[in-house]
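One chain of protein is taken out of this complex; the other chains stay put.
== chain A ==
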Amino acid sequence: MDTSIFQRGKTETKSAHLVRSWKNKIFFSVVLLFALITISIVFLIIGTLVAKGYRQINWSFFTQVAPDTFDAMMANASGRLIPGGILNGITGSIFLVAIASILAIPIGVIIGIFLYENPHKRYANLIRDIADVLQGVPSIVIGLIVYLWVVVSVTKGYSALAGSVALAIMMLPLIIRSTEESMKMVPESLKEAAVALGTPYYKVILRVLIPSSFSGLITGILLAVSRVLGETAPLLLTTLGNSSVNWNLSKPISAVPLLIWQFYNDPNMVNMIWSSSLFLMAFVLILNILSKWIAAKKSIQ
(Lines give C-alpha, C1' and ligand atoms only; values in the text may rest on other atoms or scores of the structure.)
Protein backbone atom coordinates (compact mmCIF):
# COMPACT_ATOMS: atom_id res chain seq x y z
CA MET A 1 0.00 0.00 0.00
CA ASP A 2 1.36 3.34 -1.03
CA THR A 3 0.97 5.53 2.07
CA SER A 4 2.93 8.45 0.66
CA ILE A 5 -0.28 9.62 -0.94
CA PHE A 6 -1.45 10.88 2.48
CA GLN A 7 1.71 12.86 3.15
CA ARG A 8 2.12 14.51 -0.23
CA GLY A 9 0.64 17.86 -1.07
CA LYS A 10 -2.35 18.14 -3.33
CA THR A 11 -0.36 19.32 -6.37
CA GLU A 12 1.92 16.31 -6.18
CA THR A 13 -0.91 13.79 -6.33
CA LYS A 14 -2.25 15.69 -9.26
CA SER A 15 1.03 15.32 -11.14
CA ALA A 16 1.17 11.63 -10.25
CA HIS A 17 -2.28 11.30 -11.70
CA LEU A 18 -1.14 13.12 -14.83
CA VAL A 19 1.78 10.71 -15.26
CA ARG A 20 -0.56 7.74 -15.00
CA SER A 21 -3.02 9.14 -17.48
CA TRP A 22 -0.23 10.01 -19.93
CA LYS A 23 1.19 6.51 -19.67
CA ASN A 24 -2.28 5.23 -20.40
CA LYS A 25 -2.64 7.42 -23.47
CA ILE A 26 0.79 6.62 -24.83
CA PHE A 27 0.18 2.90 -24.41
CA PHE A 28 -3.10 3.17 -26.31
CA SER A 29 -1.43 5.10 -29.14
CA VAL A 30 1.27 2.43 -29.45
CA VAL A 31 -1.30 -0.37 -29.47
CA LEU A 32 -3.38 1.43 -32.10
CA LEU A 33 -0.29 2.07 -34.22
CA PHE A 34 0.76 -1.59 -34.16
CA ALA A 35 -2.76 -2.72 -35.01
CA LEU A 36 -2.90 -0.26 -37.93
CA ILE A 37 0.43 -1.58 -39.21
CA THR A 38 -0.95 -5.11 -39.07
CA ILE A 39 -4.04 -4.11 -41.04
CA SER A 40 -1.99 -2.23 -43.59
CA ILE A 41 0.06 -5.36 -44.37
CA VAL A 42 -3.08 -6.96 -45.78
CA PHE A 43 -3.92 -3.93 -47.90
CA LEU A 44 -0.31 -3.61 -49.07
CA ILE A 45 -0.16 -7.22 -50.26
CA ILE A 46 -3.58 -7.27 -51.91
CA GLY A 47 -2.95 -3.82 -53.40
CA THR A 48 0.34 -4.99 -54.92
CA LEU A 49 -1.35 -8.05 -56.42
CA VAL A 50 -4.15 -6.01 -57.97
CA ALA A 51 -1.94 -3.20 -59.26
CA LYS A 52 0.59 -5.51 -60.90
CA GLY A 53 -1.68 -8.38 -61.85
CA TYR A 54 -4.86 -7.00 -63.41
CA ARG A 55 -3.27 -6.30 -66.82
CA GLN A 56 -2.73 -9.97 -67.63
CA ILE A 57 -6.18 -11.11 -66.55
CA ASN A 58 -8.06 -11.69 -69.80
CA TRP A 59 -9.86 -14.46 -71.61
CA SER A 60 -6.76 -16.37 -72.68
CA PHE A 61 -5.50 -16.26 -69.10
CA PHE A 62 -8.21 -18.79 -68.23
CA THR A 63 -8.35 -20.76 -71.49
CA GLN A 64 -4.70 -21.36 -72.41
CA VAL A 65 -1.88 -23.24 -70.75
CA ALA A 66 1.25 -21.55 -69.44
CA PRO A 67 3.55 -20.22 -72.18
CA ASP A 68 7.07 -21.51 -72.60
CA THR A 69 9.91 -19.27 -71.63
CA PHE A 70 10.84 -18.41 -75.24
CA ASP A 71 7.37 -17.08 -76.14
CA ALA A 72 7.39 -15.04 -72.96
CA MET A 73 10.80 -13.61 -73.77
CA MET A 74 9.69 -12.62 -77.28
CA ALA A 75 6.56 -10.96 -75.90
CA ASN A 76 8.56 -9.06 -73.29
CA ALA A 77 11.08 -7.91 -75.90
CA SER A 78 8.36 -6.47 -78.13
CA GLY A 79 6.42 -5.01 -75.22
CA ARG A 80 3.36 -7.18 -75.71
CA LEU A 81 1.44 -9.05 -73.06
CA ILE A 82 2.77 -12.52 -72.39
CA PRO A 83 0.61 -14.99 -74.34
CA GLY A 84 -1.05 -17.93 -72.67
CA GLY A 85 -2.60 -18.42 -69.29
CA ILE A 86 -2.77 -20.75 -66.36
CA LEU A 87 -5.37 -23.27 -67.55
CA ASN A 88 -3.09 -26.19 -66.65
CA GLY A 89 -2.73 -24.76 -63.14
CA ILE A 90 -6.44 -24.10 -62.66
CA THR A 91 -7.53 -27.55 -63.83
CA GLY A 92 -4.69 -29.12 -61.85
CA SER A 93 -5.63 -27.31 -58.65
CA ILE A 94 -9.27 -28.27 -59.04
CA PHE A 95 -8.39 -31.90 -59.78
CA LEU A 96 -5.94 -32.16 -56.86
CA VAL A 97 -8.30 -30.57 -54.35
CA ALA A 98 -11.26 -32.63 -55.58
CA ILE A 99 -9.41 -35.93 -55.14
CA ALA A 100 -8.03 -34.75 -51.79
CA SER A 101 -11.57 -33.89 -50.68
CA ILE A 102 -12.89 -37.29 -51.72
CA LEU A 103 -10.14 -38.89 -49.64
CA ALA A 104 -10.27 -36.60 -46.62
CA ILE A 105 -13.90 -35.53 -46.13
CA PRO A 106 -15.58 -38.92 -45.43
CA ILE A 107 -12.75 -40.10 -43.17
CA GLY A 108 -12.49 -36.75 -41.42
CA VAL A 109 -16.23 -36.48 -40.79
CA ILE A 110 -16.45 -40.06 -39.47
CA ILE A 111 -13.52 -39.54 -37.11
CA GLY A 112 -15.05 -36.22 -36.04
CA ILE A 113 -18.32 -38.00 -35.21
CA PHE A 114 -16.36 -40.65 -33.32
CA LEU A 115 -14.70 -37.96 -31.18
CA TYR A 116 -18.04 -36.23 -30.59
CA GLU A 117 -19.67 -39.51 -29.51
CA ASN A 118 -16.83 -40.37 -27.12
CA PRO A 119 -15.89 -37.00 -25.63
CA HIS A 120 -13.96 -38.18 -22.59
CA LYS A 121 -12.71 -41.64 -23.40
CA ARG A 122 -8.97 -42.08 -23.17
CA TYR A 123 -8.66 -43.50 -26.66
CA ALA A 124 -10.68 -40.61 -28.14
CA ASN A 125 -8.46 -38.13 -26.32
CA LEU A 126 -5.44 -39.82 -27.86
CA ILE A 127 -6.99 -39.52 -31.34
CA ARG A 128 -7.78 -35.85 -30.67
CA ASP A 129 -4.19 -35.18 -29.59
CA ILE A 130 -2.84 -36.99 -32.64
CA ALA A 131 -5.08 -34.90 -34.91
CA ASP A 132 -3.61 -31.80 -33.26
CA VAL A 133 -0.08 -33.08 -33.80
CA LEU A 134 -0.89 -33.83 -37.44
CA GLN A 135 -2.23 -30.31 -37.87
CA GLY A 136 1.07 -28.87 -36.68
CA VAL A 137 3.26 -30.96 -39.00
CA PRO A 138 4.98 -28.63 -41.49
CA SER A 139 3.61 -29.05 -45.01
CA ILE A 140 7.07 -29.69 -46.45
CA VAL A 141 7.45 -32.71 -44.13
CA ILE A 142 4.10 -34.05 -45.36
CA GLY A 143 5.45 -33.61 -48.88
CA LEU A 144 8.57 -35.62 -47.99
CA ILE A 145 6.52 -38.45 -46.53
CA VAL A 146 4.08 -38.66 -49.41
CA TYR A 147 7.07 -38.70 -51.75
CA LEU A 148 8.30 -41.83 -49.93
CA TRP A 149 4.82 -43.38 -49.75
CA VAL A 150 3.32 -42.63 -53.14
CA VAL A 151 5.90 -41.24 -55.56
CA VAL A 152 8.53 -43.89 -54.78
CA SER A 153 6.28 -46.86 -54.05
CA VAL A 154 2.92 -46.51 -55.80
CA THR A 155 3.07 -44.35 -58.91
CA LYS A 156 6.85 -44.68 -59.45
CA GLY A 157 7.09 -41.03 -60.35
CA TYR A 158 5.63 -37.63 -59.59
CA SER A 159 1.86 -37.84 -59.86
CA ALA A 160 -1.45 -36.17 -59.22
CA LEU A 161 -2.31 -38.97 -56.81
CA ALA A 162 0.71 -38.13 -54.63
CA GLY A 163 -0.27 -34.46 -54.50
CA SER A 164 -3.85 -35.32 -53.61
CA VAL A 165 -2.73 -37.61 -50.79
CA ALA A 166 -0.49 -34.86 -49.41
CA LEU A 167 -3.33 -32.32 -49.50
CA ALA A 168 -5.75 -34.87 -48.00
CA ILE A 169 -3.41 -35.46 -45.05
CA MET A 170 -3.33 -31.69 -44.49
CA MET A 171 -7.14 -31.43 -44.69
CA LEU A 172 -7.82 -34.36 -42.39
CA PRO A 173 -7.14 -32.80 -38.96
CA LEU A 174 -8.95 -29.59 -39.92
CA ILE A 175 -12.08 -31.51 -40.93
CA ILE A 176 -11.95 -33.77 -37.87
CA ARG A 177 -11.83 -30.86 -35.45
CA SER A 178 -14.42 -28.73 -37.24
CA THR A 179 -16.80 -31.72 -37.47
CA GLU A 180 -16.49 -32.35 -33.75
CA GLU A 181 -17.02 -28.69 -32.92
CA SER A 182 -20.08 -28.30 -35.14
CA MET A 183 -21.62 -31.54 -33.82
CA LYS A 184 -21.32 -30.13 -30.31
CA MET A 185 -23.68 -27.32 -31.38
CA VAL A 186 -26.48 -29.79 -32.14
CA PRO A 187 -29.03 -29.71 -29.28
CA GLU A 188 -28.87 -32.88 -27.21
CA SER A 189 -32.70 -33.05 -27.17
CA LEU A 190 -32.82 -33.50 -30.94
CA LYS A 191 -30.67 -36.61 -30.69
CA GLU A 192 -32.62 -37.91 -27.70
CA ALA A 193 -35.90 -37.50 -29.56
CA ALA A 194 -34.56 -39.57 -32.46
CA VAL A 195 -33.21 -42.26 -30.15
CA ALA A 196 -36.51 -42.36 -28.24
CA LEU A 197 -38.34 -43.14 -31.48
CA GLY A 198 -36.18 -46.21 -31.83
CA THR A 199 -34.15 -44.89 -34.76
CA PRO A 200 -31.09 -46.99 -35.56
CA TYR A 201 -27.75 -45.38 -34.69
CA TYR A 202 -26.59 -44.92 -38.25
CA LYS A 203 -29.86 -43.17 -39.10
CA VAL A 204 -29.42 -40.85 -36.12
CA ILE A 205 -26.05 -39.89 -37.56
CA LEU A 206 -27.21 -39.57 -41.19
CA ARG A 207 -30.63 -38.00 -40.61
CA VAL A 208 -30.14 -35.94 -37.43
CA LEU A 209 -26.50 -35.21 -36.61
CA ILE A 210 -25.19 -34.47 -40.08
CA PRO A 211 -28.15 -32.41 -41.40
CA SER A 212 -28.44 -30.28 -38.27
CA SER A 213 -24.72 -29.50 -38.19
CA PHE A 214 -24.48 -29.21 -41.96
CA SER A 215 -23.55 -25.54 -42.21
CA GLY A 216 -20.79 -26.08 -39.64
CA LEU A 217 -19.48 -29.02 -41.62
CA ILE A 218 -19.49 -27.02 -44.86
CA THR A 219 -17.72 -24.11 -43.17
CA GLY A 220 -14.99 -26.43 -41.92
CA ILE A 221 -14.61 -28.12 -45.31
CA LEU A 222 -14.43 -24.79 -47.17
CA LEU A 223 -11.77 -23.51 -44.78
CA ALA A 224 -9.79 -26.73 -45.21
CA VAL A 225 -10.05 -26.45 -49.00
CA SER A 226 -8.98 -22.81 -48.99
CA ARG A 227 -6.01 -23.70 -46.82
CA VAL A 228 -4.68 -26.42 -49.10
CA LEU A 229 -5.43 -24.51 -52.32
CA GLY A 230 -2.48 -22.23 -51.67
CA GLU A 231 -0.06 -24.95 -50.61
CA THR A 232 3.09 -25.06 -52.68
CA ALA A 233 5.80 -26.85 -50.73
CA PRO A 234 4.22 -30.34 -50.54
CA LEU A 235 3.29 -30.18 -54.25
CA LEU A 236 6.90 -29.43 -55.22
CA LEU A 237 7.82 -32.82 -53.77
CA THR A 238 4.87 -34.80 -55.04
CA THR A 239 3.35 -33.54 -58.31
CA LEU A 240 6.20 -31.49 -59.79
CA GLY A 241 4.09 -29.64 -62.36
CA ASN A 242 2.98 -30.20 -65.93
CA SER A 243 2.98 -27.87 -68.91
CA SER A 244 -0.27 -29.28 -70.26
CA VAL A 245 -3.69 -30.06 -68.85
CA ASN A 246 -3.73 -33.46 -67.18
CA TRP A 247 -6.60 -35.55 -65.83
CA ASN A 248 -4.53 -38.67 -65.17
CA LEU A 249 -3.95 -39.61 -61.52
CA SER A 250 -0.63 -41.30 -62.22
CA LYS A 251 0.91 -38.43 -64.21
CA PRO A 252 2.55 -35.22 -62.99
CA ILE A 253 0.11 -32.35 -62.71
CA SER A 254 0.34 -28.60 -62.34
CA ALA A 255 -1.36 -26.34 -59.80
CA VAL A 256 -1.72 -22.57 -59.54
CA PRO A 257 0.77 -22.22 -56.64
CA LEU A 258 3.24 -24.41 -58.52
CA LEU A 259 2.90 -22.19 -61.60
CA ILE A 260 3.57 -19.12 -59.45
CA TRP A 261 6.74 -20.79 -58.22
CA GLN A 262 7.79 -21.63 -61.80
CA PHE A 263 7.08 -18.09 -63.00
CA TYR A 264 9.06 -16.78 -60.05
CA ASN A 265 12.08 -18.82 -61.12
CA ASP A 266 11.86 -17.62 -64.73
CA PRO A 267 12.87 -13.98 -65.27
CA ASN A 268 10.79 -13.80 -68.49
CA MET A 269 7.55 -14.58 -66.73
CA VAL A 270 7.48 -11.78 -64.14
CA ASN A 271 4.13 -10.38 -65.28
CA MET A 272 2.49 -13.79 -65.11
CA ILE A 273 3.49 -14.11 -61.44
CA TRP A 274 1.24 -11.29 -60.35
CA SER A 275 -1.84 -12.22 -62.34
CA SER A 276 -1.72 -15.84 -61.18
CA SER A 277 -1.15 -14.71 -57.58
CA LEU A 278 -4.08 -12.32 -57.88
CA PHE A 279 -6.23 -15.16 -59.18
CA LEU A 280 -5.16 -17.54 -56.39
CA MET A 281 -5.68 -14.88 -53.74
CA ALA A 282 -9.14 -14.02 -55.07
CA PHE A 283 -10.13 -17.69 -55.12
CA VAL A 284 -8.95 -18.27 -51.55
CA LEU A 285 -10.65 -15.07 -50.36
CA ILE A 286 -13.96 -16.01 -51.97
CA LEU A 287 -13.89 -19.40 -50.26
CA ASN A 288 -13.07 -17.71 -46.94
CA ILE A 289 -15.89 -15.20 -47.30
CA LEU A 290 -18.30 -17.93 -48.38
CA SER A 291 -17.51 -20.01 -45.30
CA LYS A 292 -17.88 -16.96 -43.04
CA TRP A 293 -21.21 -16.18 -44.66
CA ILE A 294 -22.50 -19.70 -44.13
CA ALA A 295 -21.31 -19.66 -40.54
CA ALA A 296 -22.99 -16.29 -39.92
CA LYS A 297 -26.26 -17.47 -41.46
CA LYS A 298 -26.23 -20.41 -39.10
CA SER A 299 -25.78 -18.28 -36.01
CA ILE A 300 -28.84 -16.16 -36.86
CA GLN A 301 -31.14 -19.18 -36.94
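The rule we apply is simple: a residue touches a chain if its C-beta (ideal position, glycine included) is under 8 Å from a C-beta of that chain, and two chains touch if they have at least 3 such contacts; residues count from 1.
What we mean here is this: contacts and distances are computed from a predicted model.
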- Expected UniProt protein name for the omitted chain (select from "Cation acetate symporter", "Extracellular solute-binding protein", "Probable membrane transporter protein" or "Phosphate transport system permease protein") would be "Phosphate transport system permease protein"
- Checked against the full complex, the residue among A:Ala72, A:Ile105, A:Leu161 or A:Ile176 that touches the missing chain is A:Ile176
- Note on the structure: In the whole complex, of A:Phe34, A:Phe62, A:Trp247 or A:Trp293, the residue touching the missing chain would be A:Phe34
- Message: Touch as defined at the start, partner being the missing chain; which of A:Ile113, A:Leu161 or A:Ala194 qualifies?
- Response: A:Ile113
- Task: Can you list, in ascending order, the chain A residues touching the missing chain?
- Result: 20-21, 23-24, 27-28, 30-35, 37-39, 41-46, 48-49, 107, 110-111, 113-115, 117, 123-124, 127, 129-142, 144-145, 147-149, 169, 172-173, 176, 200-202, 205, 226, 229-233, 236-237, 257, 260-261, 264, 273-274, 277, 280-281, 284-285, 288, 292
